[in-house]
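One structure is given below, encoded as structure tokens.
As you look at this complex, bear in mind that one protein chain is not there, while each of the others sits in place.
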Amino acid sequence: MKSVEEIKTAIEAAIPGAGVEFVSNPSPSAQHSLRLAPESAIAVATFLRDDAELAFDFLSNVTGVDWPDKEVAEKVKVTRTVTKSVDGPEGPVEQQVEETVEETHKRVEPGCLEVVYHLYSVAKKHGTLVLRMRTVNRSDQTELPSLTGVWRSAEFQEREVFDLYGVVFSGHPDLRRLLMWDGFKDHPMRKDYVEPDDFEYEPTPHDEVLKRAQERKSEGLGTRD
Amino acid sequence: MAANPFFVNLDQIFVLLRNWLVGFLPVALQPMAGVLLGVIAIVCVFPGLFALTTVFERKGLGRIQNRIGPNRVGPYGLLQPVADGIKSLTKEDIVPLRANAVVHFLAPLVLVVTVFMGFAVLPMGRNMVLVDMDAGLLFFFAMGAATELSVFMAGWSSRNKYSLLGAMRAVAQMISYEVVLLLSSVAVVMITGSLSLPKIVAAQNQYSNGFPHWYIFTPWGLAGFLTYAIAATAETNRSPFDLPEGESELVAGYHTEYSGFKFALFFLGEYLAMFSISGLGTTLFLGGWSAPFSFLTWVPSWFWFFGKVMLSIFVFIWMRGTLPRLRQDQLMNFAWKFVLPFTLLNLLVTALWRFMGDGWQRWVVCTVILVAAYVVMGRLEMRSEHFGRRSYRYAE
Amino acid sequence: MSVTDIKTERVAGWNRPPVIEPDGEGELLEVAMGPHHPSTHGVFRMDLALDGERVVRLKPVFGYLHRNHEKLGEGQSYLASMPYTDRLDYICSLTNNWAYALAVEKLVGQEVPERAEYIRVILAELTRVQNHASSIGFLIQEMGASGTPLMYAFKEREKILDLFESLTGSRMMCNYMRFGGCRVDVSAPWLDATRKVVAGLPVFVDEFEALLSSNEILMARCQGVGILRPELAINAGVSGPMLRASGVNYDVRKVDHYGIYDRFQFRVPLGDHGDIYDRYMVRILEMRESIKILEQALKDLPAGPIMDPKAKLRGFRPKPGEAYGRIEAPKGELGFYLISDGGPNPYRYRVRTPSLINLTILEDMCLGHNVADVVLIFGSVDIVLGEVDR
Partner (left out) sequence: MSYSSLAAWILSWEKWTDSCWQLNLEDALLGDGILKGMAETARNFFGSYVSKERLTTVEYPEQRIPTAENARVFPFLVYDGANWEAGMRCVACQICEKECPPKCIYIEKSADKKPDYVGKQQFYPTRFDIDVSVCMSCQICVEVCPFEAIKMDTQFELATDDRFGGLLFDRKELSRSNEYYHSIHPTEASEVDARLAEEKAKVEAKAKAAAEAAAAKAAAAANPAPPAGGGS
């Protein structure tokens, strides 16, 4: 099999302006991946499937990853001019001095939802090629193109990602929730998902759960028996 | 030996008992009382047999599957049906809200009553027939046809999609196989020339060289018996033709919505139908109550009848333990495209048998025709249904 | 939502389900097959629209057994997820263990001692035999054979489960493999018992085949029903015996050479028709091949440690990175995808289960067939709901 960089070159040769990005994987598994631009994803996927040499005809795994908004604390060296009083020969004198200070900037790195695809080739018996796609953010722009038309095996798995992560796959033939029920609101696999406090607690010996169970029992709510 | 009065009395013990009991009544009431006693006997004996059969079936299936089977209630689990009966009586009788309650209630009753009626014409031993009707066979089939009604009543009135599908299947299946059942019995009628079941038994109750003249020992009789057996299995909804209740597809088919005692009645009805249809098969092809060898004629006739019935029940159980179930369209194809033509051919062969006269020629001719027809039709059936053995390839 | 209300966009394409129009007049009968149904292998639902008994629409409904296995995995240490993998496909817990261990070993670059690899192969192939036996048993049970083949299969499975119990301590929830080896060493008596069981397996398969393979009813029910074309099978990500029954030569054991599978001589049986009968026969033949692997592995089992001494049990923190490891589980390709952020818990823990993805083409296979066939086709996919809903 070609290396991931070679595949990237091949894609770029076949589809100009594909916007494929190489993502390195530092772990010993060395399964590096390619990040696709959502606009050209279907074209790239079709190329990967139909190219005689690559022939990635088997989409093994589709999954979502949640990257929540991250607060990044950066130390930045800032150089600015400050007015300082300097002890001059004639007493304190106001003077413009250039000063370099380290400042801690806190900025919020916007999170995103990522969808990861693992490809294999049945015809050529090679693999894994890992593809990834990212949404713009986690709240309102969570659309990604569906690859169900290229690989049918994405059908249920993309439904699952939609269900559990909230990625909306445009062009999916039947985008409904897969595992949760239809009326369910949130997306449980997101990192910031808060479990609703509505299930029945069994009195386990655990401090927190036990406390909550006892509370509910005293309120006459939701405990069995 | 046969003339030994003890064995004669043993053979006739039930008849003598009835006559003795009836003797206490005024003459005018005696025929009615005699029939009533017979009815009571049937109503007691066959449900008892049903209870035993359920245990034997479960034990037999267990043994086929290398298990022990029920052995907890009573010695060797023999009291299991009592426990089952108590359980079914104490269970809640659920009637679906949207069900047609009257029909839902009547269906199991209709089944059990009509099935019981069939026993009226079965000769269960020498002189042991409740009503010696000239058209007994006809009566039997008329009663048998009424079971379809009850199955459909049950399926329709439950307002359950599975029940409805089961009922539709049952009606289609039972009507198709009724034809086969009738036509394979017609062969016997053609030879015997009578629709009276005691006369049919009497025709078979003869021996040459110690062997009986049962119809199963003739080519047409064997073929007729096989088609009869297939049709009987389908008629009683037993595996491999248990589609109307096919539990893996239709949950429980037409009796999905039945519970408690009504369900037990369906269960009873199914087994009674099995007994009655085995009894008829025994009567038609296996010589009824006659002994299998002339030196065994001293054994009471009712023993032979019930022995043969239980043997056919065993075959039913054995088939149930072995065979998967057919599909609806295959079942119908099998009935109309394979069994029915074969039965019709068998009628021709029977006629040939009757008019060719004694001698070895008719044996050869009839056998050759039937075997050839079976082989050819079987191959055609397999080809038209596109199935057969396959070979497989390997990749290294 | 009823099945006819689901407005699936009928995308034209060779890999979409065929459009079946009901013939004749009258309304469609909508049947919710499951979640309480004798042959949906647990709590699974298929919403059917029937025209008579013919299926014109089928929508599988999942999630009745959903417990968010993946979220649980993200909330606890790598080791603590191991017993949870037993509960995915509870019939073959050892292959689940192996797949997870393999993914973690890939993530941290962990070596596995040779003896442990042999033990893994032995256990995985025993698992495969008992899974195929019982799945065929279930299939024939769904065909209405009142449990006889199932009981024969279970009788054999019982012997294998006894072996599992005496080695791992539990019959089904084995929780046996660890990152870098196995938990307990096999003993000489265990190996003798295993050899005895393996010697009895061919007899069992022969008996099974005598009972079933040439049965006309089985052939009539299975042949030509639920046909899956190879190109669709590949495109829909179908794996395992289902894929091979469609004639696609793809076995992860042969392709990935994971573990030490390249040391054993075995063949991959392939079907030519892709129907239920081929799936049944491929499973039978795979059992025979597994027996061959077992014989070889039991003969060559080397001495040595069963755990890599460098492997860590407590304080296991992989470096940041990700890995996807997959094995040929009895039901198909079972993969685990892990992302580590350097913490004690995986950042992302994903299970690629064969059962769920093999169901993708359930509708394609069932449309136009009878209700009775739907049950059979569903049974021939060989799923376990613990794995489908996770």
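Side notes on the structure shown:
The chains carry the letters A, B and C, assigned in the order they are written, with residues numbered from 1 in each.
In this section, contacts are C-beta pairs under 8 Å (C-beta built on N, C-alpha and C of every residue); 3 or more make two chains touch, one makes a residue touch a chain.
Since the structure is predicted, the reported quantities are computational estimates derived from the model, not experimental observations.
Residue in contact with the omitted chain (choice from C:15, C:175 or C:249): C:175. Check C:83, C:109, C:202 or C:320 against the missing chain and you find that the one touching it is C:83.
Within the set B:23, B:193 or B:378, the residue that contacts the chain not displayed is B:378. Among B:12, B:157, B:196 or B:322, only B:322 touches the chain that is left out of the view. Residues of subunit C in touch with the missing chain: 76-77, 79-84, 86-87, 148, 152, 155, 158-159, 162, 165-170, 173, 175, 183-184, 207, 210-219, 313-314. By the touch criterion stated above, the residues of subunit B touching the omitted chain are 60, 63-68, 71, 318-319, 321-323, 374-375, 377-379, 381-382, 388-389.
Throughout what follows, only the chains that are shown with their structure count from here on.
In summary, no chain was found to touch both subunit B and subunit C. In terms of Cα centroid distance from the overall Cα mean, chain C ranks first.
On a Cα centroid basis, the chain most remote from subunit A in this structure is B.
Chain centres here are Cα averages; for subunit A and subunit B they lie 68 Å apart. In subunit C, there is no position where the chain touches two or more neighbouring chains simultaneously. On subunit C, the positions that touch subunit A within their shared complex are 1, 6, 8-11, 13, 15-16, 62-63, 66, 68, 70-71, 106-109, 232, 234-239, 248, 250, 255, 318-326, 333, 335, 337, 339-340, 347-348, 350, 352, 356-357, 359-361, 389-390.
By the touch criterion given at the top, residues 61, 64-67, 161-162, 165, 239-240, 242-243, 246-251, 320-330, 382, 385-390, 392-396 of subunit B touch subunit C in their complex. Considering their complex, residues 25-29, 31, 57-61, 63, 65, 116, 118, 122, 125, 128, 130, 149, 151-157, 160, 164, 173-174, 176-182, 188-189, 193 of subunit A touch subunit C.
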